[in-house]
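Missing here: one protein chain of the complex. Every other protein chain is in place.
Chain IDs A and B follow the sequence of writing; residue 1 opens each chain.
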Amino acid sequence: MDQNIYVKMESISKNFGTVKANDNINLTVKKGEIHALLGENGAGKSTLMNMLSGFYKPDSGSIYIHGEPVKFDSPKDSIKKGIGMIHQHYKLVEAMTAVQNITLGQKGSFFLSEKKSKNKIKKVAESYGLKINYDKKVYEMSIGEKQATEIIKVLYQGADILIMDEPTAVLTPQETKKLFEILKNMAREGCSIIIITHKLHEVMEISHKVTVLRKGQTIKTLETEKTNSKELTDLMVGRAVDLSIDRPEVEIGEEILKIENLTAEDVDKVEVLKNVSFNLRKGEILGVAGVAGSGQKELCEAIAGLYKIKKGKILYENEDIVGLSPRDIIHKGISMSFIPEDRLGMGLVASMDMVDNYLLKEQHKQKGIFIKRKPVKEKCNNMISKLEIQTPGTSHPVKQLSGGNIQKVLIGREIDTNPHVLITAYAVRGLDIASSHTIYDLLNEQKKKDVGILFIGEDLDVLLKLCDRIMVLSSGRVTGIVSAKETTKEKIGLLMSDEINTEVLAV
Amino acid sequence: MLVNILKASLVAGTPLLLATLGELITEKAGNLNLGVEGMMLVGAISGFALGFYFQNPYMALIGASLSGSFAALIYGFLTITLRSNQVVSGLSLTIFGTGLSSFLGTNFVGKKMPVEVINFFKPIEIPLISKIPIIGEVLFNQDIYVYFSYILAVFLGIYLFKTRKGLNLTAIGENPSAADAAGIKIDLYKYIHILIGGALCGLGGAYLSVVQVPTWQENITAGRGWIAIALVIFSKWNPFKSIYGAYLFGGLSIIGFRIQYLNISQNLLNMLPYIVTIVVLVFSSLNKSKEGSPPKSLSLPYFREER
Partner (left out) sequence: MRMIKRERISKKDAFRIRSTAIIGSLILSGLFIFFLGHNPLDVYLSMAKGAFGSIYRIKDTINIIIPLIMTSLGIMIAFKMKFWNIGGEGQILMGALFASYFALNFSTLPKPILLFVMFIAGFIGGGFWAFIPAFLKVKFQTNETITTLMMNYIALNLITYLQYGPWRDPQSLGFPKIANFADSATLPRLFGIHIGWIITIIAVVVITIFLNKSKFGYEIKVVGESQDTANYSGIRVNRVIIRGLIISGGICGIVGMMEVSGVNGTLTNHVSAGYGYTAIITTWLSGLKPAFIIPVSTLFAGLIKGGGFIQTAYQIPQSAADIIQSMILFFVIGSEFFIQYKIVPDRRNAKGGEVNVS
């Protein structure tokens, strides 16, 4: 067989319960090729790559590496064949240093010799132009450093087939450019690179070939040069789609939420929010951009009364709500809704049914020591028909619903409280395009009802299209608040990487 | 007087130290085994029974460690292979070990260790260094069990912090998914360390029945297994620190006999180690920083293909 064909996957199938995650998928990647795997969330990209990296075992099908048939039982087998995968959620041990992480699981002398390893690692890393601080512990690293550590780890293991799962999701546009340079470099050195993404412009920018997956099936493999964004989108979604997002013109009302000099610390006494100040007005969507871990989560939780505040004010209709518990906030009749990023970890109880989940917010309104489920059941049924939630019924555990439907249950419940302020964190994470648009529509509907919406997002394209203003956070500080119509992705990217721009703060 | 108390503290702390080390490496592998008390009891009765029958100290040691490992194997199979809840599996192991030791020990109650075994575990003076004032007498005029336990603690410390295998083990306890991605055989590591942990707990229990007491009595461990679990937290998962933790508690458990002249009821003094355990735990739980915190994935099962 052709030695230049590094990866060949033939009629791979994989089921999770009744869900066909991969159905007869084929993929071929040659030496020195950057191959993009394009598809919506849930199309089966990660599942396929997890089989190549030995994490999952396929139900059926064959895999050939360097022309040789293989059968992986663990990631170890896959590493031995020269495959390295960088997962979307980095597989690094937080409490260890970069060197320790890189040498983890490697053969070698019984005792550790950091110095020797370090020299060896440096050699490998620098040949690709990568540089990091090797003695830094992972929990002290920025996202970019973590990614670099992962890449070096994979290279150090001797990988010539590199898989990257959504590598740019957490990077600024500038960091993305740098990463792409490195990847191109590696391809020139003879590595094969598979990059999982759902961003079209990245496919166009970096890949030689692209394979489109949809609902667990291979739709088509194309040469990137001979295709265009439009064609790829249609292939990806399965029909011609309109990717534009509505931004209804609503007359922006008075200020409803005002944050002044908000500062908060985590358990290690590190400041996670530093003097954050901004305001939110009725009928606007204020987007929040920033690389992951810039304080978005803490900001939301602080406003919702879930995170301890060191100093500063949170004024809701001119009343300071700092120090109030979530319960107090609910009881005071402050209609504020927080849709957390961790749907099943914080927003909903996975094992409970819709009625009991609805009760999470509703029970406070009921009087007496007993709980009344009947009226809630009715509300749930209304919600199901209004938001077109796909579920066997109201007494079905919510964890068995699809991601989009779970999100609808969560948003639906919050909207039913008729809030004046709505806070959503990563509202469309993990959802396919159609579901995402439903969510955008729901938010816009609220906006038209004069609700002030704080929208924490990760996709800059979406933020730019949906929001009225965008606030950028970097290491817990506000580095800029800009008008979405007048700014560009690059400008936001610069703000994300911590360059304070006093000019734009004035908006 | 002081030397005697310190020396006796080491003796009383030895079963704690061994059990603490056993639980420590188990927890390093990400498994919380609440069956320490059970494993200690199983080790105690097996060590006693074999030592008694064969009048042979080696048989006692082999019996104690193998039976401790066997008990740990039940826990390991349940939690690693069958992914059962670690808390419940460990509790069951304690209930099982308590029942088994009481069952096997029925005919031994009140019996004494044969002289051959007792003599074998007499203190052995180490030439020269045992002459160092205070320290020499306390540290280097002890029985071989005591020597073994604190040397082992040092070795385990080196193993965990300075070797490749120790690094891999730490990674499993912290983030099994990352360890898996790095090609480390997680289940194998877990089994090995849980079994060794069980052996150490068994040896700890046997120290009570074979050397310290050395007569069989039901429930001979009297909650030491639980104190050992608390000591792991106290020592912040560091074998070196567990040495003084264990000896401190050893000292507490004998203090009652030493201050009898104060005329405090023995039953009240017996409460002391348990009360101190709670106090120490409270202080240990005040530490919230990232260093010295428990292995991140402690008591969480790991399954590669979860969805």
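The criterion applied here is as follows: a contact is a pair of C-beta atoms (placed from the backbone, for glycine too) under 8 Å apart; a residue touches a chain by one contact, two chains touch by 3 or more.
None of the values given here were measured: they were computed from a predicted structure.
Student: Relative to the complete complex, which of the depicted chains are touched by the chain excluded from display?
Tutor: The chain that is not shown is in contact with A, B.
Student: Which of B:259, B:278 or B:300 touches the chain that is not shown?
Tutor: Once the missing chain is taken into account, the touching residue is B:278.
Student: Can you work out which residue in A:69, A:190, A:253 or A:393 touches the chain that's missing from view?
Tutor: Only one of A:69, A:190, A:253 or A:393 touches the chain omitted from view, namely A:69.
Student: Tell me which of A:243, A:360 or A:434 is the one touching the absent chain.
Tutor: Of the listed residues, the one touching the omitted chain is A:360.
Student: Can you tell me which of A:330, A:433 or A:462 touches the chain that was removed from the display?
Tutor: Hidden-chain contact among the options goes to A:330.
Student: Across the whole complex, list the residues on subunit B that are touched by the chain not included here.
Tutor: 34, 74, 77-78, 82-85, 87-89, 91-93, 95-96, 98-100, 102-103, 106, 222-223, 226, 229-230, 233, 265, 267-268, 270-271, 274-275, 277-278, 281-282, 285-286, 305-307
Student: Residues of subunit A in contact with the chain that isn't shown?
Tutor: Subunit A touches the missing chain through residues 10, 15-18, 57-63, 68-74, 76-77, 80-81, 304, 306, 325-327, 329-331, 338, 340, 342, 345-352, 356, 359-361, 363-364, 366, 368-371.
By definition in this document, only the chains that are shown with their structure count from here on.
Student: So the centre of each chain is just the mean of its C-alpha atoms; given that, what is the distance between subunit A and subunit B in Å?
Tutor: Here subunit A and subunit B have centroids separated by 44 Å.
Student: Taking the touch rule as given, give the residues of subunit B at its contact with subunit A in the complex, in rising order.
Tutor: Against subunit A, subunit B makes touches at 162-165, 167-168, 170-171, 174-175, 177-185, 288-291, 296, 304-305, 307.
Student: Enumerate the contact residues on subunit A facing subunit B in the complex.
Tutor: 16, 53, 55-57, 74-76, 79-80, 85, 87, 90-96, 100-101, 103-106, 108-112, 139, 153, 157, 267-268
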